[in-house]
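One protein chain omitted, others in place.
The first chain written gets the first letter, and so on, giving A, B and C; residue counts start at 1 in each chain.
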């Protein structure tokens, strides 16, 4: 599969729980970091926008857990995007274990952009980014 | 709406991010804690099972973010369950802000139970729990 | 021992690591939450100050780990304060397991208050709070 962006990671022991596998909530941290890095290289700065009261927020997350990651595993996240409505953007994110490219997770994260009054507001750098796809 | 189980929480400042709201990944922590507390009062001990190599794992999560939680907010999670297949169990979990019972999140978390070889294995205390619903 | 403030907690399973005990970094989360709750009931709002560019920050932490907390453990944190210099404040925080009041951790967290230029700046509500002790 082809991805518009790819980021490499390694599991850290504090991310693993009593079962010896990465805790189910930690994957959303991984996915967020990959999205923000993708946005940054694409000219969209999550933090600078937040300081200007433009907040990129998640409105829906669908996560399919296929294979657990263990302590020491290296993995990578592939990311594609598509615009799902005038003000909603989908991030299609897949996680693979690096050793054998086994699928770890398939995720679809839907985000939007809101202004200080909580209303949808899509700044130009974001609309441009998603129209390109 | 009626729930089989309810648990009260309060947002902690370290759970909030640069935007001043609870980070999107933290909600899965809240949901997991509510599930484990529910299981515990129902006679299913997540940790004791893990020590016996029976692992309760999440296979799918659907999270709809309705209203963000802020620093200092009190909130509660209502939980219902249903058995979605012979070896899969759904937890329907809703998060409400306590001050006005405004809906914060609707979530459906699907879990299963696997043995040390990674095969589905449903111990009696779990099958009994879900058949009751 | 007498404390100026006390807060009750319960370990959540996602806070435990591969060893089945609360991860060493999580205790600082507990301690921060206790400090912020203490400050809040004392009239000092960490978040409101941050929005006005007055940041309460930790400059030193000393943590003595006495007994590990396990999944399901209830515990409480006792807190006392003292002013260690014109612009530094010590929080003496002890964690106890609730079942038997066994000491879990002794901590001394030193904080200061800085303005938007990173200079020490102690707002009145804080100087008043620590002078009382």
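Just so it is clear, a contact is a pair of C-beta atoms (placed from the backbone, for glycine too) under 8 Å apart; a residue touches a chain by one contact, two chains touch by 3 or more.
Since this is a predicted model, take the numbers as computed values, not measurements.
Novice: Sort by label and list the shown chains the missing chain touches.
Specialist: Looking at the complete complex, the unshown chain comes into contact with A, B, C.
Novice: With respect to the chain omitted from the figure, which of C:8, C:64 or C:101 is a touching residue?
Specialist: In the full complex, the listed residue that touches the missing chain is C:64.
Novice: Would you indicate which residue among A:13, A:74, A:101 or A:116 is in contact with the undisplayed chain?
Specialist: Looking across A:13, A:74, A:101 or A:116, the contact with the absent chain belongs to A:13.
Novice: Could you tell me which of A:6, A:36 or A:106 touches the chain that is not displayed?
Specialist: Answering carefully, the residue with contact to the hidden chain is A:36.
Novice: Tell me where the left-out chain touches subunit C, residue by residue.
Specialist: Counting over the whole complex, subunit C touches the hidden chain at residues 18-19, 21, 23-26, 28-29, 32, 46-47, 50, 55, 57-65, 68.
Novice: Counting contacts across the full complex, list the positions on subunit A that touch the omitted chain.
Specialist: 12-14, 16, 20, 29, 32-33, 36, 40, 46-47, 51, 71-72
Novice: Which parts of subunit B are in contact with the chain that was left out?
Specialist: So the residues of subunit B touching the missing chain come out as 13-14, 16-18, 20, 23, 25, 71.
The rule is simple: only the chains that are shown with their structure count from here on.
Novice: List the interface residue numbers of subunit A and of subunit C, divide the shared ones by all numbers used, and answer same when the ratio is over half, different when under half.
Specialist: Answer same: the two copies use largely identical residue numbers here.
Novice: Which integer distance in Å separates the CA centroid of subunit B from that of subunit C?
Specialist: 28
Novice: Per the centroid of Cα atoms for each chain, what is the distance between subunit A and subunit B, given in Å?
Specialist: Centres of subunit A and subunit B (C-alpha means) sit 22 Å apart.
Novice: Touching at least two other chains at once: which residues of subunit C meet that condition?
Specialist: Within subunit C, the residues that touch at least two other chains are 13-14, 16, 20, 71.
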